[in-house]
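Quick one: structure below, then a few questions.
One protein chain omitted, others in place.
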């Protein structure tokens, strides 16, 4: 059997981050070697507890949980989204007496020293914490094998403003920093993740699967999240699990089609957080692999394979 | 026969503006009652001479030519585009000894007083001059029947930057002003005008038409413009005549499909000139009629009917 | 006797503009050849009525009153200041049945053609209207002899924000345009005008002067304005008559000391309207004559000479 891919997971779980984490923890082709938590969908403290809880359910209490940023440096007020992500993982709250250890920020550096070029960094949250790692440990970050980031919307409506996707809106300065400095970078913008829809039927099937350690919580977590999407996108047949798709591409890159451009994020007030590329016919292509079209059948097939173990 | 529609034409001819003017001057259902000229595709002086020349060829020397703005108020350097529009009308220069009268800016006010609610204002150029008319004569501008503006690109690549269309990029502050204050406003963004393509075959046919007063100049003017597009959009089967489509909608509105939103233009540095609307599923619709899809066959049919008189 | 200086006066009277106008109309060394009125301290309509009223009191109904801009092109909400300037000239309202003629905007062009290099333009209001004249008549504006502008505050607290003076704050884009394009330009920032203080004693003296045609209104107008300043600048011994100083420099330039720099105005949100120059020891001097220090005795002496005719 092939060696599992080592993943250092940055995120702000949050429901779709949690589904991405569950999928990664169940799939034996992945090995999560650390989870770095931040403000974003929820507060840093809640994201940290949620991550610790998912690790405990998977029996992986040895995986370090590393708290990162509690807010961006910019002084715009930080917005959290309890109406989408709840105050636990949706309606599911980690046990109040749960014990877990947190690790100092320098653990990121030690993990990179340990795994070096085998390590893949995934970021499904706001960009602040990952950018901070770049600012403090630039030489180490260059040793990492690859980066996978959920973020952006290219010539595509945003989800927090008319123009901006939530991750890149939360700290566009940090997002721009990562888009510039992260090598071997793949991003999954709303252009694909908006269509990575999980339907109630599939969730129901998973929730009845005896071997899936998260089966018991999947229906309430999904329903909470789907409620929001039904209001915002009337008629939508399920809920887009943005962060999940991002992780899946590490293993099954052909779920989507890609284009290669140098992406940027607007930092100015009015279009804050809008990502863009220059796709005029004679413009230059660039370094970043941008997922641009989703093959839905492949997405469902891969997800089912992992989440419906036989 | 129906009364001709009274048009006060603002523009910066420029090749596509010139084709729009030719079409309007030939079609008996239009009556051009004034041409207001500005900096833009070309300098104000050249735009003025070009407009006067087209009027003279049509025998309409009684139509006032009114010079407007020579530059925007913003101090970004003004860019002209001789590589697209030439230093005359493409390669065709008005006779050097051409005599023509120019009218003071207040003529706009007098024209509105004369025609009132019968008057339609078309603007195919940068927004500075039209905004100046609003600033000086706000009460008069409210008397006008309708406004038709070429400008913008909504979730669509720009033509002067990755994000911005040339008219709204030239003076985004003035464009925003018009988008806010002009009532009964229809805009034709690149989303439709980029597909309003004139092919060499049709141009050739027109250039052999004996009754078309502009037949003699059409081939060289078109070829000059098409050269640019062949370079910028390799494989394009002809050249998009943006401003022409804008005028045609006055007469034949069903050439395109529309959506109704409140459009805005970004004034900040990086996304300068980008237009946008909020099209998220639960967002509000708005007051401006935005052409969003072109029916190409109808476009060609209407254009041919006017430009190939029998 | 020397030929009177021809003044084309742009302003938004407003109390201090009105005092500047009164002074200019009384002093035989000035000849006001036109008054262009705009939004600013008060609405355009009120400014126009106020100007017409002051001209009528002076028996100069032949001087054209030319309405300019009713608002800037930028879409920030326009603020008026009735608490400072009242809804007439302070508490004095022009007669409701007052008849007066207004002239079209092109009159500016005709006035310049008539007086050419003899003409001095003064602008005591927001910069929109003067910039519009530059945009429409650039060649004419180059024929004018000199420009005098009230505006700015250099390393000095603002009066509408912590950093910005009201005239340059109202339309910083237009102010920048004028600072760049107006030749032979003198500006009077708050650095001097804040100290050009008229005291109750002097006002009282003028109000008892039999030969001053405005004597009857001076006390109520001044008191209205002084009330505001007493609240905002506790302990201030009188009220600064900003616009008056600007006009006085035409005749008696040595009331102030000057420095020469290229001044700019910030257009961005946070420091909007702040003017600045580079005064670091090795920086370049520039083209604009900036009044930087007021000789108060000379100011009072000159003002008294005109306003207390014997």
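First chain written, first letter: the chains are A, B and C, and each begins at residue 1.
In this section, a residue touches a chain if its C-beta (ideal position, glycine included) is under 8 Å from a C-beta of that chain, and two chains touch if they have at least 3 such contacts.
Note that the coordinates shown come from a computational prediction; the quantities given were computed from them, not determined experimentally.
Colleague: Which chains here would be touched by the one that got left out?
Modeller: Listed by label, the shown chains it touches are A, C.
Colleague: Can you tell me which of A:24, A:174 or A:246 touches the chain that was removed from the display?
Modeller: Touching the chain that is not displayed is residue A:174.
Colleague: Write down which of C:73, C:178 or C:277 is the residue touching the left-out chain.
Modeller: C:277
Colleague: From the list C:158, C:189 or C:240, pick the residue that touches the absent chain.
Modeller: Touching the chain that is not displayed is residue C:158.
Colleague: Applying the definition given at the start, please give the residues of subunit C touching the unseen chain.
Modeller: Counting only subunit C, the missing chain is touched by 155-159, 162-163, 231-234, 264, 266-271, 274, 276-283.
Colleague: Extract the touching residues of subunit A with respect to the undisplayed chain.
Modeller: Interface residues of subunit A facing the absent chain: 68-75, 104-106, 109, 128, 131-132, 135-136, 138, 173-174, 176-177, 180.
Keep in mind that, in the parts below, only the chains that are shown with their structure count from here on.
Colleague: Once you draw an edge for every pair of touching chains, what topology comes out, line, ring, star, complete or other?
Modeller: Shape of the chain contacts: a line, open at both ends.
Colleague: Where's the contact count highest, between which chains?
Modeller: Comparing chain pairs, contacts are most numerous for A-B.
Colleague: What's the distance between the Cα centroids of subunit B and subunit C, rounded to whole Å?
Modeller: So the centre of subunit B lies 40 Å away from the centre of subunit C.
Colleague: I'd like the Å distance between the centres of subunit A and subunit B, where a centre is the mean of that chain's Cα atoms.
Modeller: Centre separation, subunit A to subunit B: 46 Å.
Colleague: Would you give the residues of subunit A that are in contact with at least 2 other chains, written as numbers and ranges?
Modeller: 269
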